[in-house]
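Complex shown without one protein chain; remaining protein chains in place.
Then we have chain A:
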């Protein structure tokens, strides 16, 4: 788990959270505040030593989310261009995960109300969809093709141009 960096907000208090499978995590209050749900619970004094239970977030994605919030809280205001660039690089590396984890992050970030992470995961998923044929998308996301062959033919015919991948020219021009 990432340690809190020097200037992680006014309050240095650590907030404890508990994953659905019983693992405990800690992050600075400024980091926890990036989650709408955690912020409301902190405001309502629900954050105690036992930790805030997150019933639908498993340990694996929660560890990532704590990482994300800690990093972003430490660098939230008055960014220099270099820092903004570094944060961008962090995000790009952070979201390089398999589709399994991506799904967990999408759902958990949405549930916890971490807006930045939610956007990041949504964009990453959209980027994975782009540039793929329907069959490749089904494979990537484990989706069953529920069209009949007749329906598939009709759909292809409607926008034929979108389904033909560029062939190299028959002769060099």
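In the analysis below, contacts are C-beta pairs under 8 Å (C-beta built on N, C-alpha and C of every residue); 3 or more make two chains touch, one makes a residue touch a chain; residues count from 1.
In this text, contacts and distances are computed from a predicted model.
K.L.:
When one chain of this assembly is omitted, its UniProt record names it as which of these: "E3 ubiquitin ligase complex SCF subunit", "Ribosomal RNA-processing protein 42", "DNA polymerase delta subunit 4" or "F-box domain-containing protein"?
P.N.:
UniProt lists the chain left out of the view as "F-box domain-containing protein".
K.L.:
Give me the chain A residues in contact with the hidden chain, please.
P.N.:
Touching the chain left out of view, chain A contributes residues 19-21, 56-59, 99-100, 103-104, 106-107, 110-111, 122-123, 125-127, 129-134, 137-138, 141-147, 151-152, 154-167, 169.
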